[in-house]
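Only one protein chain is missing; all other protein chains are in place.
And now, subunit A:
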Amino acid sequence: MKKILLVLIFIISLLYVFPIIYTFTNSFMTESQINAENIQIIPDEFNLQQYYSIVTNKAEYFKFFMNSVKLTVIIIVGQIVIGIFAAFAFAKMEFPGRDLIFVIYILAVLLPFQVTLVPNYLVLDKIHRVLNIKILDTHIAIILPGIFSSFGVFLLRQFVRGIPNDIIEAARIDGAGYGKILFKVVLPVIKPAVFSLVILTFIDNWNLIEQAIIFIDTPSKLPLSVFLENIYYGDYKVFYAGAVLYIVPALLIFIKGEDYLKEGLTVGGMK
């Protein structure tokens, strides 16, 4: 029985990686094989020409790639820096309206991006008109909502809550201020939470689509997650090679951080 189940789950797990393997192997195929009627998985010949052409002719590919890197990195760093302070306050400090504000943060996690779309757009437009800072059609329009998304605060707060109050009280008695407690006591303990937030935020923003198609009008500012489409309609071969290059960083980060995912995903269940 155990063997049958093992074979079964092995086959199922292959179905899950199949689209990824397919994308990898197609990236080495010749154009005629990619365009074949049926689904081909093993390349007839090992062809690196499309990778070569990305590096040589498609300097623009890397421009879009770097757009994605820039957006993702800034959003991750910003969300963590801002989130850590807020999470600590929500979990371990008292201030008026704390619980109510936190409930609003949780509700915001549940909403899809489109719900606050128009008002969001209008607020950014207003900032442009009043302060004369152009935000729409720049990366800032994507970065700001990303940094201030309440998900990071929610996730980190659940972890900080798990730290016993005694530890924090002890540090206070020793004369440490809240800032010192946050950096010397809390931060080392919640490192795994920070890593899991990095991975989850990375996954979300490496596949950034909704914000870009609304806030960005200039094609050259799009992240690669959206622009890959145009490569597909331009040249299949190059598309698969470009897709693989875009998958690789995600795979590396994911495989390295797999263990932290569990912490990040299960913490929401804690009361």
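Throughout what follows, a contact is a pair of C-beta atoms (placed from the backbone, for glycine too) under 8 Å apart; a residue touches a chain by one contact, two chains touch by 3 or more; residues count from 1.
The rule we apply is simple: contacts and distances are computed from a predicted model.
A single chain of the complex does not appear, and UniProt lists its protein name as "ABC transmembrane type-1 domain-containing protein", one of "Carbon-monoxide dehydrogenase large subunit", "Mycofactocin biosynthesis chaperone MftB", "Cytochrome c-type biogenesis protein" or "ABC transmembrane type-1 domain-containing protein".
In the complete complex, the residue from A:42, A:110, A:130 or A:173 that touches the missing chain is A:110. Checked against the full complex, the candidates A:130, A:173 or A:255 give a single residue touching the omitted chain, namely A:255. Interface with the hidden chain, as seen from subunit A, comprises residues 2, 5-6, 8-10, 12-14, 16-17, 19-20, 22-23, 26, 36-39, 82-83, 85-86, 88-90, 93-96, 98, 101, 104-105, 107-123, 144-145, 147-148, 150, 153, 178, 203, 206-207, 209-210, 213-214, 224-229, 232, 236, 239-240, 243-244, 246-247, 250-251, 253-255, 258, 261-262, 265-266, 268-269.
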